[in-house]
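One chain of protein is taken out of this complex; the other chains stay put.
For clarity, chains are labelled A and B in written order, and residue numbers in each chain start from 1.
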Amino acid sequence: MLSPVILIPALLNGLLTGAVYALVALGLTLIYGVLHIINFAHGALLTAAMFAAYFAFTVLGIDPYLAVFIISPLFFAIGYALQRFVIGPASHGEDRNMLLVTLGLSVVIENALLFGFRADTRTIDVPYAFSTIDLGFTYLAVPRLVGFVAVFVVALALWLIMSLTDIGRAIRAVAKEKFGAQLAGIDVAHVYAVTFGLGTACVAIAACLLMPTYYVNPSAGNAFVLVAFTIVVLGGMGSVPGAVLGGLVIGVVESLSSLFLGDSLGQVGIFLIFIAVLLVRPQGLFGAKA
Amino acid sequence: MAKPLLDLRGVARRFGGLIAVSGVSMSVREGSITALIGPNGAGKTTMFSLISGFLKPSEGQIYYDGREVTGEPAYKLARRGIGRTFQIVQPFAGLTVRENICVGSYLRCRQRAAANAAAEKVAREVGLETLLDAPADTLTVAGRKRLELAKALATEPKLLLLDEVLAGLNPSEIRDIIPVIRGLRDRGITILMIEHVMQAVMSLAEHVFVLAEGRLIAEGAPAEVAGSPIVIEAYLGHGAAKRLARTP
Partner (left out) sequence: MKSFTPIAIVIAGLAAVPLLVHSNVVLNFFVVALMIALAGQGWNILGGYGGQYSFGHAIFFGSGAYVTAILQVKYGVNAWPAFGCGIIAGAVAGTAVGWLAFRAGLRGSYFALVTLAFAEVLRIVASVAPITGAGVGTLVKLDLSFASLQFESRAAFYWLILALVSVALIVTWAIERSRFGAWLTAVRENEEAARALGVDAVAVKIGAMVISGAITAAAGCFYVQYFLFVDSHIAYGAWISIEALLTPIIGGAGTIFGPLIGALVVKALGEAALVVTGEAPGLDLVVFGVVLIVVVGFAPRGIGGLRTTLLTKIKRGLGGGTAEVRRG
């Protein structure tokens, strides 16, 4: 059972899956790091972006890898507007309310998609969906390799935005000391909205990278979001490197535990890790403090 | 001389590498009003958190009422009779004044009627009896300070820790509340207060401890302490005592 012929491909596959998880988690952790809320609408936004990628391909004929450049700015705008005009005003600055409002949003988005497109599962057919690279001892799926590279590109881009741009500096200031930033003349509502927009754009990128090999239905995003919560908690809430590392770890854990326990119990493994980390070390494995 | 109600022996508290309080030994005599003063950042509020169980000391022991209570959680110490107010008032904002005080009085009264009666009695003592049904978040600053005091009193403390109950009040409000505090002492509550309003410290306290940079630097009767060069320097900076002495 533990022969390397099975183990190594499972490990590599885990890393590749983990990369997409990490992308979803990146958006979540970014929002948490600045707004200090858990965005319960994250999964529904992922689903919505997957539908966008699906229709970009089927209606407009745009390849998902190109559609990234349309859909992620679009979702940045959607995220910005949601935070600025819905979540922010409706929650009156109270954490409990933000929880409820994002939960409400997720219910609305998911069920609006269900109402509009029914529960049918849809896939797209791209020529490279099954192309692989032969490593001699195993094959790697090209689309998943693209995802793996993309997570590092996105993480790097985020890091550059954070360290080089004015808005990045403003975001870091708000994350550290909200009232101080406010006193220094930073428009906190704008910064919150930009952050939420960036987080939503991350999810849109993940959606476009997923579409060539995955399916979409109105609850497709849910499969990812609990995993993303786990990654964010594991990596330390608000930590970008933590999210990347956590994503890869969880990808491998899931891949190995489905190998040994079967698919559905493999998921249980993830949640048990999640609960254990929350209870024992809520600051995460890589986080410095709570 | 009465026995000490509270006795601290070599208490220290570190936050990571930062030393907030180090090697503090002090005792508070039963039935007295004792003040803890010191410049900002001296560690006074940290001391209160240690005494009331919100923080555990890194070193040292705390004795209260003849037994060691080091490291006991806040709610247990409150049950033993240590009441405290917070520097930044902490009302239960969504509740009425009566409900706020009842949270405290339920500690000694299991029954609702008794807890209500006790709450009303405390409200009269601090001068909130006309505002019993007002929501706590509609009170003025002075009203909130009184509520903060009332909540703590409702737990029937033996030792009451008052963290700047006078801060933010105007002179006439201070004049109104000083007799209230003295009245508490007269009915047997031992009081340890952090206070910046020196006029109040002078008129209320029998004994004063001075804390600076986490250490106890002086203690004694209020007049003695206020004249002490070490204390003046701690407040005003090095050499201040000399400069003050030179100015006519």
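Throughout what follows, a residue touches a chain if its C-beta (ideal position, glycine included) is under 8 Å from a C-beta of that chain, and two chains touch if they have at least 3 such contacts.
Fair warning: this is a prediction, and the values are worked out from it, not measured in the lab.
Although one chain is not drawn, the whole complex shows that of B:Lys56, B:Arg79 or B:Arg182 it is B:Arg79 that touches it. In the complete complex, the residue from B:Leu6, B:Ala152, B:Leu204 or B:Val225 that touches the missing chain is B:Ala152. For the options A:Ala10, A:Ala48, A:Ile71 or A:Leu105, the residue in contact with the chain missing from this view is A:Leu105. Although one chain is not displayed, subunit A still touches it through residues 37-38, 40, 86, 89-92, 95-97, 99-101, 103-108, 110-116, 118-119, 218, 226, 229-230, 233, 264-265, 267-268, 271-272, 274-275, 278-280, 282. In the full complex, subunit B touches the omitted chain through residues 52, 54, 73-75, 78-79, 83-84, 86, 88-95, 99, 102-104, 106-107, 110, 112, 115, 137-141, 144-145, 151-152, 154-155, 168.
The criterion applied here is as follows: only the chains that are shown with their structure count from here on.
For the pair subunit A and subunit B, the distance between C-alpha centroids works out to 49 Å.
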